[in-house]
Every structure is written in C-alpha cells, then in structure tokens.
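For this depiction, one protein chain was excluded, whereas all remaining protein chains were kept in their positions.
The first chain written gets the first letter, and so on, giving A and B; residue counts start at 1 in each chain.
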Amino acid sequence: MSENKHILRVENLRKSFGSNVVLKDVSFTMDKGETKVIIGPSGTGKSTLLTCINQLVKPDSGTIYLKDLNVTQAEDMNKIRARIGFVFQDFGLFSHLTAMRNVMIGPIKVQKMSKEDAKNLAYEELKRVGLLEHADKYPAQLSGGQKQRVGIARALAMQPELILFDEPTSALDPELIGEVLAVMKDLADNKMTMLIVTHEMGFARTVSDEIIFMEGGVIVEQGTPEKLFKNPEHKRTGEFLFKLTELYGEGDE
Amino acid sequence: MFNNIVEIVANHWPSFLEGVGMTLLMALIAMSLGTFFGTILAFLKVYSNKFVVAIVSGFIEIIRGTPMLVQIFIFYFGLPVYGIRMTAFGACILGFIINSSAYQAEYTRGAIQSIEQNQMTAARSLGLTRNQSIFNIILPQTIKRAIPAWTNEFIYLLKYTSLAYIVGAEELMEKAKVIASRNFLFFEVYIIVAIIYLILVLVITWLLQKLEKKLEIPGLETVR
Partner (left out) sequence: MPLLLKGTWVTIEITFLTLALGMLIAVPISFGQVYGPKWGKALIGVYEKIFRSIPGIVILFLIYYGLPRAGINMSPFLATIIGLGLRSGAYQSQIFRGAILSIDSTQMRASRSIGMSKMQGFRNVIFPQAFRVALPPWANEFTIVLKDSSFAYALGVTELLRQGRYIISTTYEPMLIFLTIAAIYFIITITLNKSLQALETKLTIPGFDIREKIK
C-alpha cells in the first residue's frame, strides 16, 4: 500500500453555530511543502475551517486527517496541536512574557525541552523572522508587524508539520503588512506546508501553489493562481477576485 | 484641647504603638490569606463545572451581602454554641480572612475575565493542556492585573480591623477605648486615633503604589 502522502486531508467537514451553518461540506487535501491560500467573503467559515483543523472548534461532522492520524477522533488533542502551528489575526501573544519567552514556552512546556535548548531554538526562530534585537521586549512594546512575526516564530519553534494562518495581516497597518508577508514568503520558499486565509491577493498570486475560493460554507472552486485569475470556471470566482484585486492591489513581485 | 492631645500622646504612646502593631498584624494576615483563598475561589468560579461554580458563587454572595460585624459576632458568640470557642483575636481574624477572600475572589475574577479570551486560545493552539494554560499563561497575568486592587483591599482591611474592639481584641481602637475611659477625654483620644489611621493609610498607599510600579508589565501600564 503506497504511503499516504497527504499531510492534511479534510473530508466533508460540517459546522453550524446555532442555526447558522458555517461550513456545509468542505473537502480538500494538502501535500508536504504546499502553500494554499483560502479566499472568500467574510463570514463564509474560512476561520472556522482553520480552527476545526486544530480542533479549537469541534466540527459537527466530517473527518480530518493529519498524515494518517484521525484528528477528529483523537484522544490527546494537545499532542496534535503541538504538530500544527497556528498564527492568529490578533497575534495572540502572551502579554506577560518577552518575545523570547513567548517563543520558548511551547517547546519547554509541551515538548519538554530543556531551557537551554529552548533558548537556542527561540534564538534561531527569532533570527529567522528578523526580530533578534527585540527578543527581550514585551508584546506591548512591539509594533503590530513585529508582534505577528513573533507569533510566527512561536509557531515555528514547535517545528510543526503544517502551519495555519488566520488572516495574519488583517489587523496590521498597511505599511507593516510587507514585513510579515516577506517572512511568510520565505517560509513558503523553504517548503513549509502552509494553509493561509487572507485577502492579500498579490501574495496569493505569487506564493501559493493553489487558491481555494470559499463562499457560503463550501468550496466554490480551487486551482492554481493562473487558472483562477485567468480562467476561472465559476463566474463568482472571477467577480470576487476582481473585486479583491481592485481593493488590495496586485501586490509586489 | 490641643494641650490635652499632646499630653495624651506623651503619656500613652507605647499603648498606641502596640495597638498599631496589632492592627497592622491583623490586616496583613487577613490580606495574605484572603489573597490566597480569593485567588483559588476566583479560578474555581471561572474554570469549574456548574456545581462548584454555584457553591462558590453562593458563598461569595452571602459573605458580601452581610455586614462584617455580624460575621464576627457569629464566630465569636455563635460558634461556642457548638463547642468551638475562639479568642476575640481568632474570631476577628477568621472573619477578616473569610470576608477578604470573598471580595478578592470578585476582583480576581474580573481580572481573569479581562484577559483576552485569545490568550487561552493561543496557549491551547501550541498544545498546552488546560492546566498548563491556566498556570503559565492566565495566572501570572491575573496576578499582575489584580495588583492595583490589592492596595484598596489592604486599606479596606486596615479600617475594618477597628471593629475588632467590639469583641475585645486588642488593637488600636481597643487601646484607645481603655485610655479614654480613664481620662474621659474621648474626643481628643479619637482625634489621635483618626490621625494615626490617616498616617497609616497615606504611608501604606504610597508604599503599595511604589510596589505596583515595580511589578507592572512594561507597556501595559494601568491608567492612573
């Protein structure tokens, strides 16, 4: 039997909040090293999809596989969450810890790493996102872009197999978005498996391997950026992309 | 009148000092144990199951809804019925501790809930267990946010220890009463007492505010 090469498999995911059906029937897969971007109008369940994957929200039905482990039926969610990185829209940094300690705490507490090793690891990750000189600052002393980069470093420190990004730049001032996207592009170039919800079309176009367009709780269309931009199958896809590109620009090359 | 005041102070300052010492002792004990139990109660109230929450809430509501003096009387005059006898000091301390726990539980609960929900979410997303998240992420931030309330609580306790004299505990008020009942200069004696409390409050407030400054999370200063 051939090795299951998908890192992530989502099958028939369904979730409602009260009478509001946010995810109707969502299925897709991701392979190692892929970068996929999810776009769509607000409220279509994009964030919910992400939070279902790491089980911060429990789906009503459907299955999610991380490699060959059935996440939806897993017993120890904590171990699984350690393998999936999550970057929040509002950064979610621990305000009582310095940037360095924010990055260190996961490896120490969850992966039982020694303080020494965790410190070295944090050092590397903060260096990777370009924030080494701010390592001893507290979140409240950092700019939005810096905070988000710490958030990414924190996720990276867990050495995850997959990183989920929930609108990572939506809460940032326009001039700060660039630095975060640069870090993300760098990760993608280094073959990190990434699933990103964003409105940054330029980024989606140049960096992603596939774009998934969601609306009304289902995947309307998915395909390579070229396909979706030049030759979408659904009219709606084209409309939406056009609108977004109008608003957010084509992005830097 | 002023002559009287000076005279009283000159003759009785050791007594006053003793009283102050006892008052401070009571307040300190009540404060520290109150913080300890109050924090536990607060976390129980926020993170436990319905049953525990109901009991804790009920306890807190009852303590906060009845006068401190009544509580002290219950411990000092009521418990002996069941064979539990306490010294005045003991009954008062017990009353203060229980009272303080209930009030501090409420401040602390407010502090816990003022910490953004996503701190917990972010912690869980890394794979931290619920308990790890509570101890390492929520608790430290709660304490830092509760610190401003400590100044208030301590001052409050300091003032309410004055009730202890009614059952005979030997703190400042009691000493004052003894002195006044001998020289009949009630007004003068209580003026002295008032001034002492004033000084205590001012000094302690100043000290605690310095402490607050030292413990603040940089960048997250509370608005004064």
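Simple rule for what comes next: a contact is a pair of C-beta atoms (placed from the backbone, for glycine too) under 8 Å apart; a residue touches a chain by one contact, two chains touch by 3 or more.
The structure presented is a predicted model; accordingly, all values stated were derived computationally and were not measured.
K.L.:
Per the definition of touch given earlier, which of B:24, B:40, B:191 or B:208 contacts the omitted chain?
P.N.:
Looking across B:24, B:40, B:191 or B:208, the contact with the absent chain belongs to B:191.
K.L.:
Decide which residue listed in B:36, B:59, B:73 or B:135 touches the omitted chain of the complex.
P.N.:
Touches the omitted chain: B:73.
K.L.:
Which positions on chain B touch the chain that was left off?
P.N.:
61-62, 64-71, 73-74, 77-82, 110, 113-114, 117, 155, 159-163, 166, 173, 186-187, 190-191, 193-194, 197-198, 201-202
The rule is simple: only the chains that are shown with their structure count from here on.
K.L.:
Take the average of all CA coordinates in chain A, do the same for chain B, and state the distance between these two points in whole angstrom.
P.N.:
47
K.L.:
Within their complex, state which residues of chain A touch chain B.
P.N.:
Per the stated touch rule, the residues are 54, 56, 78-83, 86, 88, 90, 92-96, 105-106, 109-110, 137-141, 154-155, 158.
K.L.:
Please output the residues of chain B touching chain A within their complex, sorted ascending.
P.N.:
My answer: residues 118-119, 121-129, 132, 136-137, 140-141, 144, 217-220.
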